[in-house]
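Input: one structure, supplied below.
Note that one protein chain is taken out, while the other chains of the complex remain in position.
This part shows chain A:
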């Protein structure tokens, strides 16, 4: 089998020289290959790394020089595209935004970093999950401008104060860190999840949009905002610092008082 033969080599050949000041860390990765494994398994790698490295660098090192079969998503590698959301030491983070120096243990103890795929979505392979249920919930809240009547002949003007109302929720990059950190989402995938509510919030509170009532109706459902238990996991997980729980509460308030 070629798959097993490849596991001994990285995709870019032999290891590069170890840089000065490098420390060896153990990277423990929860892996799953649907062609071989019945159950997920843990693989450990001892990797030389600099404190200024990001966790993504460790994954690159493993994939390029140790085990080319390691599978994960990443695109921009600078915290903008939201591709490399994963569970690092038990919390959802973007691998490209976590610095190794923040994970290193004090003294001479060997640091172990555990990396798992984000929870609540089907795992395709290793750290790669099927994002379709997540995007399905996103699409269901109509995350686009909804207007009625004739188009205005000039641009849709908005005051600074009106823009400020949904400023926080415009920052979402759809990385799924928040939704897959939510305990309600883990056990019941039918919950819309924080990310979908954040993106609904972005349009509900936009003075130029006229679809607020439709979106509020959708989120008033049994799988909508009322399933939120305000555990604040989502707010803690958001790599963009969005106050996710606050946004969900604002949607609840809009529903409660029937006022946007």
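Everything below uses one rule, namely that a contact is a pair of C-beta atoms (placed from the backbone, for glycine too) under 8 Å apart; a residue touches a chain by one contact, two chains touch by 3 or more; residues count from 1.
In this text, contacts and distances are computed from a predicted model.
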Exercise. What protein name does the UniProt record of the undisplayed chain give, "Sulfur oxidation protein SoxY", "Succinate dehydrogenase / fumarate reductase membrane anchor subunit", "phosphoenolpyruvate--glycerone phosphotransferase" or "Peptide/nickel transport system permease protein"?
Worked result: "Succinate dehydrogenase / fumarate reductase membrane anchor subunit"
Exercise. Which of these, A:78, A:139 or A:156, touches the one chain of the complex that we don't see?
Worked result: A:139
Seminar exercise, completed: Against the hidden chain, chain A presents residues 135, 139, 143-144, 148-149, 183-184, 187-188, 210, 213-214, 216-217, 220-222, 224, 226-227, 229, 252, 255-256
